[in-house]
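Handing you a structure now.
Yeah, one chain of the complex is gone here, protein chain that is, but the others are all in their spots.
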Amino acid sequence: MTQRVLIAEDERNIVESLRFVLSREGYEVSHALDGAEALALVRRETPDALVLDLMLPKLSGYDVLKELRADEMTRALPILMLTAKGQSHDRQAAEDLGVDAFMTKPFANSDVVAQVARLLGNDAG
Amino acid sequence: MWWRRWRGCWAMMRDERPRRARDLALILPFIGMAALMPPLVGLFVGSTIAGVPLILAYLFGLWLALILAALMVAWRLKGPD
Partner (left out) sequence: MDIRQLALLAAIGFAGLLFLIAFLCDREGRPRWLTSPIVYTLSISIYCTSWTFYGAVGSAARNGLEYLTIYLGPTLVFVGFWALLRKILRIAKRDSITSIADFISSRYGKSDSVAAVVTVLALLAAAPYIALQIKAIAGSFQVLGSAPEDLTGVAAASPDPVVAFWITAGLALFTILFGTRTIDINERHFGVVAAIAVEALVKLVALVAVGALAIWGVADGPADLFARMEASAVPLDAPFGMRWVGLILLSGAAIICLPRQFQVAIVENEREGHLFTAAWLFPLYLLVMSLFVLPIAVMGLDVLPSGSNPDMFVLTMPIAAGRTDIALLAFLGGFSSGTSMVIVSCIALSTMISNHLVMPLALRAPGMRLQGGGDVRRFLLLSRRFSICFILLLGFVYLRTGATGEGLASIGLIAFAGATQVLPALLGALYWEGANRRGAVVGLAAGGIVWAYTLFLPNILSGVAWWDAVAMAGPFGLDWLRPGALFGLETGDALMHALFWSLAFNALGLVVGSLSRLPTPIERVQAALFVGVFREGADEGTLRGGDASADQLFDLAQRVMGADRAYDIFRNYARARGQVTEFPLVDDAFIGHLERRMAASVGAASARAMILSVTGSETISLDELVQIADETARLMTYTTEITKKSDEIERAATQLKAANERLRSLDRQKDEFLSQVSHELRTPMTSIRSFTEILSGTPDLAPDEREHFIEIIHAESIRLTGLLDEILDMSVVESGDMERALEPVNPEIALGQAIDACLGLLRTGDVRLEVARVEGAVTVEGNLARLSQVFINILSNAIKYNTSPAPVITIESRVEGAEYVVVIGDNGAGVPAGEAQSIFEKFSRGRSAGAHTGAGLGLSISHAIVTRSGGTLRLLPSAGGARFEVRLPMLASEAEPLA
């Protein structure tokens, strides 16, 4: 069965590149342009993994993360967090909130693919 | 249980298959070359088998054998990659 990945990112170009790279890996990709939409989509579409930008309009990546982790339904959703800040305290905060993987922009496409694969347990085979 | 041991043995053989296929892939051209070398190939000149010149049967037979071996090797090695 095709695994579905939701991208929550407000930069359309980054969305497009991620969509291209992940689609090529065989994932079904959808996206949200702000935090509120991301939250709504996660609840409606129940994706298998979430690629979450930290700086989102309306609802920040932290807030989305907090909401998701507080909800019984989405507590276990694998989340890869992207940030353009990359300072270590950001990373720490995200890890404390229970993010599964953390990457700093700009990233290598292969790293994103590898991380998503790891989150979805596809890396072994 | 005897069958369990037998199955383990078989699994081990199966795990070894890609390695053996790789070895075969490496030596295949050398086997072919050796079989085409003068002293050996010269042995088949002159006689016939069932009306067909033996040298023809030998060369084309060898050729076909190499192709089949390559087919097998390719089939084996393609799987795990």
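For this structure, a couple of remarks:
Read from first to last, the chains carry the letters A and B; within each, the first residue is number 1.
Just so we're on the same page, a contact is a pair of C-beta atoms (placed from the backbone, for glycine too) under 8 Å apart; a residue touches a chain by one contact, two chains touch by 3 or more.
Just so it is clear, the structure is predicted and the values come from calculations on it, not from any experiment.
Touching the omitted chain from subunit B are residues 22, 25-26, 28-30, 32-33, 36-38, 41-42, 45-46, 48, 51-53, 55-56, 59-60, 63-64, 66-71, 73-75, 77-78, 81.
Residue-level contact of subunit A with the missing chain is found at 10-11, 13-14, 16-18, 20-21, 24, 55-58, 84-86, 88, 91, 104-111.
Rule of thumb we're sticking to: only the chains that are shown with their structure count from here on.
Per-chain CA centroids place subunit A at a distance of 51 Å from subunit B.
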